[in-house]
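Showing chain A:
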Amino acid sequence: MILSSIVFLPLLFALLIAIWPKANTIRHLALGLSLIEFLVSLSIFKHFDASATGLQLVEKFMWIERFGIQYFMGIDGISLWLVLLTTFLTPIIILASWTSITERIKGFHVCMFILQTAMLGTFLAMDAIFFYVFWELSLVPMYFMVGIWGGARRIYATVKFFIYTMAGSVLMLVAIIYMMYLTQEATGQMSASLLDFYKLQIPFVGGTFFSLQTLLFFAFALAFAIKVPAFPVHTWLPDAHVEAPTPGSVILAGVMLKMGTYGFMRWVIPLFPEASEYWAWLFMLIGTVGIIYGALVAMVQPDVKKLVAYSSVSHMGYILLGLFAFNAYGMGGGLYQMLNHGISTGALFILIGMIYERTHSREISKYGGLAGVLPIFTIFFFIITLSSIAVPMTNGFVGEFFILLGTYQANPVFAYFAVSGVVLGAVYMLWMFKRVFFGEQGELVKDEHHPLHDLNAREIAVLVPMVIMVFWMGLFPNHFLNYSKASIDYLVNNRSNYNLTIVQPGAVDVTHAQGEN
Partner candidate 1 sequence: MNHSLLMAILILAPFVGFLINGARYKKHSGNVAGSIATVAVAISFISAILLVVDLISMPAEGRRIAVSFFEWMAIDKFKVNAGFVVDQISAIMILVITGVGTLIHLFSIGYMHHDKGVAKYFAYLNLFIFNMLLLVLGDSLLVMFVGWEGVGLCSYLLIGFWFTDKEKAAAGMKAFITNRIGDAAFLLGMFVLFITFGTLNFSELNALAPTVAESTWLGALTLGTLFLFIGATGKSAQIPLYVWLPDAMAGPTPVSALIHAATMVTAGVYMIVRLNPLFIMAPNTMMVIAIIGAATAVFAATIGITQNDIKKVLAYSTVSQLGYMFLAVGVGAFGAAMFHLMTHAFFKALMFLGSGSVIHGMHEEQDIRKMGGLKKYMPITHITFVMGWLAIIGTPLFSGFFSKDEILAYAFHSPMGSPILWAAGVVGATLTAFYMTRLMALTFWGKSRVSPDVHPHESSAIMTIPLIILAILSVFAGWIGVPHVIGEHLGHMPNFWEHWLHPMISPIPGWTAIDHTTEWVLMGCSVGLATVSAIVAYQFYVKSPETPKKIAESIKPVYNLVNNKYFVDEAYFGGIINPLINLSKNTWYYIDVNFIDKMTFWAGDLVRGMGSFVRSVQTGNMQQYAMYIGIGVVVALSFVIMR
Partner candidate 2 sequence: MNTEFITNIGLTHYLVLAALLFVIGMAGVLVRRNVIVLLMSIELMLNSVNLTFVAFSKYLGILDGHIMVFFVMTIAAAEAAVGLALAVSIFKRFNEVNIRFFEHLKG
């Protein structure tokens, strides 16, 4: 019941908040509830077996028998950290939004918790339709979050976000249904279970686009690529990020983008091994182009938030590159980079939100000399910048190193190009840092009528966990990778006949038991 409670507790919390009578304590309540959720999610470790390759803590019931759709949740090394990332970020986001969200507080927190359920469900659902329900559901609260609490062009941004992602995922739905029929053909029993999907042998013909596996592969890949977002379907992201309120940006960058890369790991690569191998060059190319393109475009953005948004495009390009390297380094690095990006870009958005609350501007050219005025803020910003540009001993380095190593092993040419991202990443971040924090004091910083005040205790409390994670993950990556190693190795080595088993000490798989009787 652990996974169910992790997924659906937030929904319960959302209801609780919706009926909570006192408006002035909603924030405290939400913070407390999100912390409870985090603690509950930590309890996974009590039962998690890091050495097992299969699905653990499985919960499996028939939901829609007619179509073999199951209520099926499970966790393994791939989803473990993403789940924890989600539960870890939520209390931080709620605390960070303490003063930035001033109206419709109740609605905001309800959205937040529904979103949490949707994201956790996406990571844990092991049934295609069950997964799709969460996947699409996650759009709705995000849509409201950007649309209601966002900036000036919020409506354009949020509609663009919704339509883009929706357009990507509908073809996936068709593909899922098609695969359900394939399972029926193969076993006589229709099923939407991911485990049954894995067992399918989908015919693949190289050299043509119109082979079944390739078509299904692209139907899935498009949905995930838009979510990632990979070049050239990334343009919804900058708009969504810029217009989203701080918590929205954080959750978007921190968790929602990972739903795309997670989709590649969980769905695309093991389901369509031949096609993904055949088209790996394309996705490595997309990843590489994304890295360079995102970095170049980030460099010339006049708006800090847009800069960070494009940097996300660049960072997510790394992850895509790593995943399609098809070796333990690339995959492991990719998974690790997902967490890193969640932490560091999330923190960057929080920081930008903090300064925006003070000056109500994100225009780089209006800043300057901030380091002298807000030293604590500067220190935090600098640490996160380091993490973002992957300086060793911060988390970013570990992920980037492994990704590039894996890429080099898979195809050196891509590594040669991708490595330029290391330089360009430093260029856009440090150039921005220089223009905002160094030099003479800009018009916003100088303003004597409204002297800027440095971070208060709450804001420091928001950032400290992030900074701790930056260094913890940078110095002791094994603490994290050890839990994922078995799953990643299994994925890498058994890609072409991927077959997750259910590992659940003490519990008996019902269908299996029947077979024995």
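Basis for inclusion: all candidates are chains of the complex that A comes from, given by their letters.
Simple rule for what comes next: a contact is a pair of C-beta atoms (placed from the backbone, for glycine too) under 8 Å apart; a residue touches a chain by one contact, two chains touch by 3 or more; residues count from 1.
Bear in mind the structure is a predicted one, so any value in this text is a computation, not a measurement.
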Single touching candidate for chain A, where 1 or 2 all sit in one complex: 1
Chain A to candidate 1 touching residues, read off their complex: 160, 164, 232-235, 238, 293, 296-297, 299-301, 327-329, 332-333, 369, 371-372, 375, 386, 391-393, 397-398, 401-402, 404-405, 408-409, 412, 415-416, 419-420, 422-423, 426-427, 430-431, 434, 437-441, 475-478, 481, 485, 488-489
